[in-house]
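Down below is the structure, laid out as structure tokens.
All protein chains of the complex are present and in place, except for one that has been dropped.
Let's look at chain A:
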Amino acid sequence: MRNNLFIIIIVLLAASCKKDNYPAPGTTFKGRITYQGEAVNVSHGEVFFELWESGWGKRTPINVAVAQDGSFSSLLFDGNYQLVLPKGQGPYLTLPDAASHTDTTLLQLKGDRTMDIEVLPYYMVRNAKVSATGRQVTANCKLEKIITDTRAKNVERVTLYVNRTQFVDGINNIVTQSMNGGDIQDPGNVTLLVNVPAVNPVQSSVFVRVGVKIEGVEDMIFSPVIEQKL
């Protein structure tokens, strides 16, 4: 009797295990947030944009996170999406979409797609160079003010971040050095110095980035991450 029951259960279980009738999402949508073709660097896990797909009962956005170097990558189903850069996300202003004249870009996915999203950053960090003498790291860069009209904003501070891993920003750092926006003599030539503390276990290089905090804007804009031998 128990044996029979056992077999019945097995059969029922097996019968209920029907093959899933949906394939996994297989379309890659990737690209970068750019300004004139140059990637906009942001901090890790802070900035995202939204993809909306209509036709489903519940409307919930897919939040796509932007990586440190401005790139993003998302695995999706084929379909028609709406791409929205939410207001207040990222150290940039959104350009209205050429086709819809709103903040929404229509995005048709049919197979893998690579697309750069053009934005208008308040500033760009150019020509970031890093050097080291002993454990003292020097970073030099140029701040280029991109938005100069009535929407322009001042620099609140410039900060040099150093971390032991490739993730370098306000959260991930072992030492920082800041300079207030008012103290910047020449935005074309900003230099910051910092002494890197001893790290344990010892490593031969550190990762360095310069970040710019803009007044009234939450997310910072960064230079690319530079690995510096000590």
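In this section, a residue touches a chain if its C-beta (ideal position, glycine included) is under 8 Å from a C-beta of that chain, and two chains touch if they have at least 3 such contacts; residues count from 1.
We take it that contacts and distances are computed from a predicted model.
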Q.
Just to verify: the chain that's not displayed, which of "3-isopropylmalate dehydratase", "2Fe-2S iron-sulfur cluster-binding protein", "Subtilisin family serine protease" or "RagB/SusD family nutrient uptake outer membrane protein" does UniProt list as its protein name?
A. "RagB/SusD family nutrient uptake outer membrane protein"
Q) Pick from A:G31, A:P86, A:G181 or A:P224: which residue touches the chain that isn't shown? A) A:P86
Q) Of A:G37, A:P201 or A:G216, which residue touches the hidden chain? A) A:G216
Q. Can you name the residues of chain A that touch the chain not displayed here?
A. 58-61, 86-89, 170-171, 176, 216, 218
